[in-house]
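Let me begin by presenting the structure, written as structure tokens, before commenting on it.
Just one protein chain is left out here, and the rest sit where they should.
Moving on to chain A:
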């Protein structure tokens, strides 16, 4: 039985005072009852827009400009508010990416269920509690969560509650829009497993909207690939994995690899054993080799210094009265020799970002010492910290918030050049253009004039890297530098980081939860769990032959399209 029939649907955005943009073009497909389908695409591909439209949630300025969405025979594209509301019961529901933030913080979980039951009156008053317990148990939560407030639950638990809420109207079609993206790596896996299990048991039709082809191939039986608003591929997961028809799908697939493999290959990057080589130019990211060669060593000829952490602990005061103090980092020691690359991996809350803050002097250690060469970072005061920033720079996780939206690339890059380099006027400008060339943003003059919103995520991250390089630092701390980027852009940025380290001899502290990228750009690795080092060694060695259970768990969380076929 065909449950959903989407026929030549186009969706346009019509913002006031701007050109309309077509987000989805001629989408045509149909879903059978009980199918689990993945909808994959990178940011801007229109996948979420389509997902919203399927559940009647498309809102201004988005408009379904043509086509027909038939749900069980009725066209929902043109239903009005009240009809749509009634359709939601036994019809379609949606679980949002930030669904866990959709819970009202001042009401208990039970209240959320009660609201829905009351609005649709499909559960008799006396049975409501019972039904709510049933629902939360379906998503593997204890019945006791019903009496708790959203703030008392973890992100994963809240997302499970959001799924249970979506289930409470017995939908026949459930759309999951990036249901696990905002969660921690390890939790992601567990929630995804619950969703798969649930779909199998309840046999509803489900659409999993995701940017991650790996996750989708692992969990769904059929995959739709979207690119620039067009569905470019539609087929069974197994076939897409082994025999992708479209170039775009093939390109996406090429960006997945197993960090445990002996040889790891990404477009533009190849790592075998512990030797790293950069092969040629990555297809999607041109001109990474633009850096002037033969310039190893710092420009100003300063002596290189190692970063040494010795028995460092950081304890934060208790978050609420009566609770225990929080130990974020517990007796961690390591050294980054000049020019080395060290990966710091762990799930969220493992203390990796706190270590970054300790090295940059943003926080002071509770015990132990953090040193850069002869400088004791923990004891620096304001002027000392300013000097430290010449040597220690950061690349931020989110390129969308790391650049001031109102400043041009030129302004952003000129500031550190002027402040630290002591250059003025034309010389400073020349240096700024040189930086743009190093990170491969050519033609430089054109990029210098641009504002952040005119750049893609990968280009923004290159600007962030250029800014970090501007004062010719000795150490760069990269805090999840690729986790916010589309999969296809990651390899290019990683290749750039790898390249810079080799050419300029900068030490690198690479903080990540993504073991694949750690494998590609670092030589040594440190696995952190709750502030403690659980495993350390050569990156290739540790990832290929992990000893600690936690490391194994992290490795299992890496999405691999190939695993679905096993």
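We adopt the following convention: contacts are C-beta pairs under 8 Å (C-beta built on N, C-alpha and C of every residue); 3 or more make two chains touch, one makes a residue touch a chain; residues count from 1.
Assume contacts and distances are computed from a predicted model.
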Omitted chain (choose from "Carbon-monoxide dehydrogenase large subunit", "ABC transporter permease", "Dihydroxyacetone kinase subunit DhaK" or "NADH-quinone oxidoreductase subunit J") - UniProt protein name: "ABC transporter permease"
Sole contact to the chain not displayed, among A:148, A:415, A:429 or A:530: A:415
Chain not shown: contacting residue from A:89, A:129, A:304 or A:450: A:450
Absent-chain contact - pick from A:241, A:448 or A:470: A:470
Option from A:192, A:402 or A:500 whose C-beta touches the chain left out: A:402
Chain A residues that touch the omitted chain in the full complex: 13, 15-19, 21, 23, 41-46, 48-49, 52, 59-62, 97-98, 177-178, 181-182, 211, 227-228, 248, 284-285, 360, 386, 389-390, 393-394, 396-398, 400-407, 412, 415-416, 419-420, 450-451, 453-459, 464, 467-468, 470-471, 484, 486, 488-489, 492
